[in-house]
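I am attaching a structure below and will ask some questions about it afterwards.
Right, subunit A next:
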Amino acid sequence: MSSPGLVIAFTLLLPVFGALLVLVFGSKPNVREAATLLVGALTFWHVRELLHLVQEGARPRLDLFEVVPGVQLAFEVEPLGMVFALVASFLWPVTTLYAIGYMRGHHEENQTRFFFFFAIAIAGALGVAFSANLFTLFLFYEFLTFCTFPLVTHHQTEEAKRSGRIYLGILLGTSVGLQLLAIIWTWQLAGTVDFRVGGILAGTASAGVLGAILVLYVYGVGKAALMPFHRWLPAAMVAPTPVSALLHAVAVVKAGVFTVMKIAVYVFGIDLLGTLATTPWLAWAAATTIILGSLVAFTKDNLKARLAYSTISQLSYIVLGAMLATEMGIIGGGMHIAMHAFGKITLFFAAGAIMVAAHEKKISGMHGLGRTMPVTFGAFFVGSLSIIGLPPAGGSWSKWFLGMGTLEAGQIGLLAVLMVSSLLGLYYLLEVPVKAFFFKPPEGAHHHEGIKEAPLPSLIAICITAAATVGFFFWPDVWYDLMVMVVNQ
Partner candidate 1 sequence: MTALGLFNYWAVIVLMMVGFYTLIARGNLVKKLIGLNIFQTAVIMMYVSFGKVTGGTAPILVEGEAAEGVLYSNPIPHVLMLTAIVVGVATLALGLSLVVRIKEAYGTIEEDEMRDGGL
Partner candidate 2 sequence: MRENLPALLVVVPLLLAPVAALVGRKAAWAVAAAACWWSLYASIALLQRVRAEGTISYEMGGWAPPYGIEYRIDLANIFVAIIVALIGAVTIPYARKSIAKEISDDRGALFYAAFILCLTGLLGIAVTGDVFNVFVFLEISSLSAYSMIALGEDRRALTAAFHYLIMGSVGASFIVIGIGLMYVMTGTLNMADLAVRLPEVADNRTIPVAFTFLTVGITLKLALFPLHLWLPNAYTYAPSAVTAFIASTATKVAVYLLLRFFFTVFGETFSFEVMELDRVLMPLSIVAILAMSLVAIYQANVKRLLAFSSVAQIGYMVLGISFGSVLGVTAGIIHLFNHALMKGALFMAMGCVMYSVGSVRIEKMAGLGKVMPWTMAAFVGGGLSLIGVPATVGFVSKWYLVQAALERGLWPVAGVVLIGSLMAAIYIWKVVEVAYFQSPDPDYEIREAPLSMLIPTWILVAASFYFGIDASLTASVATQAAETLIGGLP
């Protein structure tokens, strides 16, 4: 490959190109899906190209043009963005593989539109990951909101319409009402919106004003689902499961927490962040979301809803990591972006597989299903371990560093919150495989007969993500090294 800038351009344009291929081959499902897979693999390959550059210490950059004087549309790849880009671009082809089985097995309509917007959404997520300034980030952030809307409302039912309203209302409301205000305020104070190592806001205004801007940012990034702006995530669960899996466990929500981390590190800077009065308050707001999210997850019998609230809770780990304003917190938060992504997508894949194979959404109806679908529930078990933070799953590393971060910040109370939440997770996640494997199916429940595992492509996808989850316990170096680069640059 020639210049790094060109690689960035390719990486961003490939999904768009893939989307166009999907449109062209809309009438031939096999060609269409093959094209998506191929383009997905190519995209990931390009991201790896960039990964090598970043690991060597380079910062590939692509400046396009000025949008308004002083504000550029520009991309720069740095380690934190790399973490997010790697996760999104790797999981895209995997999810496509899964979606092939799911969408056909579930006889979904409008599959071309589905795959089209799916590819476009990935372009949006990569744009968020690589953005070099707040404007570019905001542009792709909103782009992601709008191009996932048709995916959320895929079924076009009355329920989908209502959920779509909540989805768009909260995401647009927070981003336009709070985040944009904060961005323009930043521009007003600092005279730039570029992401710079060490931040751009230090010394530009009084601590009170900067603290207020921080609050605007953290709540303005609605995709991070900090309570009370979390309602959109459960609402988005009306979407087909691959959407919930990739977008609402990986791309969209991670775009949110990634934005929070990016702002914490490159707009405020860890040093400034630690001095602001609002930072601990926000850390406690995140802690509250962690606990409340877990408690609500407890009460949900619908598996996807339970996973959604678990996601809300887990996202706040990352916000918490950023708001600890310590190196360990940042490392832990960044690693959790990756670890949670792989763990949670496995859980969603499994939930979707159960829905396709057994037409079962409720946990109470899954008694005994484990015997007929051992692979699916096995994968669910592995994913659960990662989310809870138990070895041998990758999640244990990120939780470890987050815990270290709380100690580094001297916040014993927050450490306790992490512990309690893990205990809650232990129950509400492991309940599913336990019931499936060890409980007897209810009397007279002949509906389990004739149920097999999910379609093969879906099953392969589940195994890949589950294997990766375990793999990252033994080899977490990629993520760790990148995050160390973030805090040490």
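The candidates came about this way: all candidates are chains of the complex that A comes from, given by their letters.
What we mean here is this: a residue touches a chain if its C-beta (ideal position, glycine included) is under 8 Å from a C-beta of that chain, and two chains touch if they have at least 3 such contacts; residues count from 1.
A quick note: this is a predicted structure, and the numbers were derived from the prediction, not measured.
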Ask   = Which one of these touches subunit A in the complex: 1 or 2?
value = 2
Inquiry  = For the complex, give me every residue of subunit A touching candidate 2.
reply    = 65-69, 71, 73, 135, 138-139, 142-143, 146, 153, 156, 160-161, 164-165, 168-169, 172-173, 176-177, 180-181, 184-185, 187-188
